[in-house]
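The other protein chains are all here in position, but one chain of the complex has been omitted.
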Amino acid sequence: MADKKKLKLPEVGQWPDKLMAPALIAGAVLTTLGFLMAFFIVPPVGGAAVDGVELIGDSMVSQKMLLSQKIFYFHMPVAITSFLGMAFGCYYAVRFLMTKNQRFDTCSRICLEISLLFIIMTMITGEMWTRFEWGVWWSWEPRLTTYLILMLIVIAYFVLRSSVDEPERRATFAAVIAIIATVDVPICFMITRLIPSSIHPVVLREGGMSPEMGMCVGLCALGMLLVGFALYRARFNQVRLTQRVEALKESLED
Amino acid sequence: MACKPPSTWTQYRTLLAKDLKAEFRTKDMIVSMGIYAFLVIVVFGVALSFARPGAEFLEASGGLLWALVVFTSLLGLNRSFSHETENGCLEGLLLAPLDRGVIFLSKATSNLIFLALVEVIAVPLYWVFFSSFAAPAETGWLLVVPLLLGSIGIAGIGTLLSTMTASTRGKDVMLALLFVPIIFPLLYACVSATTCALVGGEVFAEGFFTALALGAGYDVIMILASWVLYDFVVN
Partner (left out) sequence: MNPILADIYSTILPSAPYLIAAYALLWVALLVYVLIIFRGTKKAEAQLMLLEEAVADQQIKTQ
C-alpha cells in the first residue's frame, strides 16, 4: 500500500470550502435577482389569441397574458442542476469503482442526494404548471415521464443503500446503480421523444426564447447551480463530521 | 504434461450447461413462471371482463402482453440467482480462474432461454384467451421480433440487477424497484413496436422499425454497461 501513488481525496477544508460561503451568497443574490427580473422586467409571454387588440403600456397586445409561464424561470434551472448533480454522482461512482475508497462513495451519495432534492423541486414546479395549463395532475408526456423514471431510479438507489449492511458492498452496488441510472436517463429521454405515443400527443409549445427570457433563465440557472454547490459542500462537511465522530467512537470503545 | 486452460468459449458452454441441467432436472423455475404467467392472464381476463370487444382493444393488448412478460420475468430473475447463493455455488464459481464477463454472459443466456421458453407457452395462451376481443392484423406475427429484443434486454440488465439484489434485504421488492424504472425505455419501445405489429397497416409502416431500432440501441448499450459493471458486483 505504501508504494501506491498518493490519492488525493476530497476532504473538509480543501479549496471548495473557501468557495462555499461566497457561492451561497452569490446564489442567493442571483436567484433573487432572477426572481425579480422574471416578474418585473421580462414581459409576460402571450398565450391564445383574443379577438381584438389593446394597447397596454406602449405595446399592442392581442394574446392572453400567461402568468403561469413564470414558473419556467425556476423550473428549468432546477432541472439543469439536478442533471448536473446526477453527472457528478456518476463521476464519483466511477472514481469509487476505480479506487475502492469509501470517500468517493460518500461524495457520490451526497451528489445524488442533491440531485434528488432538485428533482423533487423540478417535479413540484412542473406539476403546478401542468395542473394549471393542462388541467390534469399527470400526463404521460415525454419530459414528465423521463423525470418520473429518473426520480424512481434515484429513490431506488437510496432504498438499495439502506438494504445492504456491509459498507464495501453497499458502496459498490450504489456506484453501479448510479452509473446505470446516468446511462439510462438520456436513453429514456430519447426513446420517449422519438416514439410519440398516439393517445397523448406532445402538447408542448415549442418556441425560442427572447434574449430577455434567456438572460433571466441564465441568471436563475447560475444562481441555482451555486446554491446546489453550497448545499453539496455543507452536506459533505456535515457527513464527514459525523463519520469522523463515529470513527473516534469506535476507536475509543476498543 | 502441460495443462491447457479451457478456452473462454468452453467456459461459457460449461457454465450454461450447468444452469440448464440444474433447471431441467427440477423444472422449478419454468413451471412456476409458466403458472404465474397463466395466472396473470386470468387476472387480465377478469380486468377486461367488462371491456367491449373491438378494434380498439388491439391498441391496449400489446401493452398487456408486455405487462405479462415483465411480471413473469421478474419472478424468474428473482429465482435465478437464489440457487447460486443458497448452496454457496457462487463462491465456488468465483474461486475458479474465470473471467467474470463469462459468468455474466452465461447467466444472461440461461435467463434468456428460460424467459423465451415461458414466452413460447404464454404468448399463444394469451392469443387463445384474448383473440376473441379483436383479431390482430396480418403483421401480427412480427411481434416475435420485439418480444425477442425485449427478452434480450431484460435478461441482460436483469442478470446484473438480480445478482446485486440477491444479497440484499427484501430482495424481491428491491429487484422490482430497480428493474422496472431501469427497463422502462426498452419497455416503451417494445410496447410501441408490438402495438404497431398488432394494429398493422399504416401504423405498422410508421412506427415499427423506429421503435425496434431504439430498442436495439438500448439493448446494446445496457448489455455492454452490465457486462463491464458485472465484474465489480460479483467480487
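As written, the chain order gives the labels A and B, with residue 1 at the start of each chain.
One rule holds in what follows: contacts are C-beta pairs under 8 Å (C-beta built on N, C-alpha and C of every residue); 3 or more make two chains touch, one makes a residue touch a chain.
This is a predicted model, so every value here is computed, not measured.
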item	value
Partner chains on view for the chain not depicted	A
Candidate in contact with the missing chain, chosen from A:23, A:160 or A:227	A:227
Which residue of A:9, A:26 or A:61 touches the chain not shown here	A:61
Touching residues on chain A - with respect to the absent chain	35, 47, 50-54, 56, 61, 63-68, 70-71, 74-75, 78, 117, 120-121, 124-125, 128-129, 131-132, 227, 231, 234-235, 238-239, 241-242, 245, 248-249, 252
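Rule of thumb we're sticking to: only the chains that are shown with their structure count from here on.
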item	value
In the complex, chain A residues that touch chain B	97, 149, 152-153, 155-156, 159-160, 163-165, 169, 172-173, 175-177, 179-181, 183-184, 187-188, 190-192, 194-195, 197-199
Residues on chain B engaged by chain A in the complex (per definition of touch)	59, 157, 160, 164-165, 167-170, 174, 177-178, 180-182, 184-185, 188-189, 192, 203, 207, 210-211, 214, 217-218, 221-222, 225-226, 229, 232-233, 235
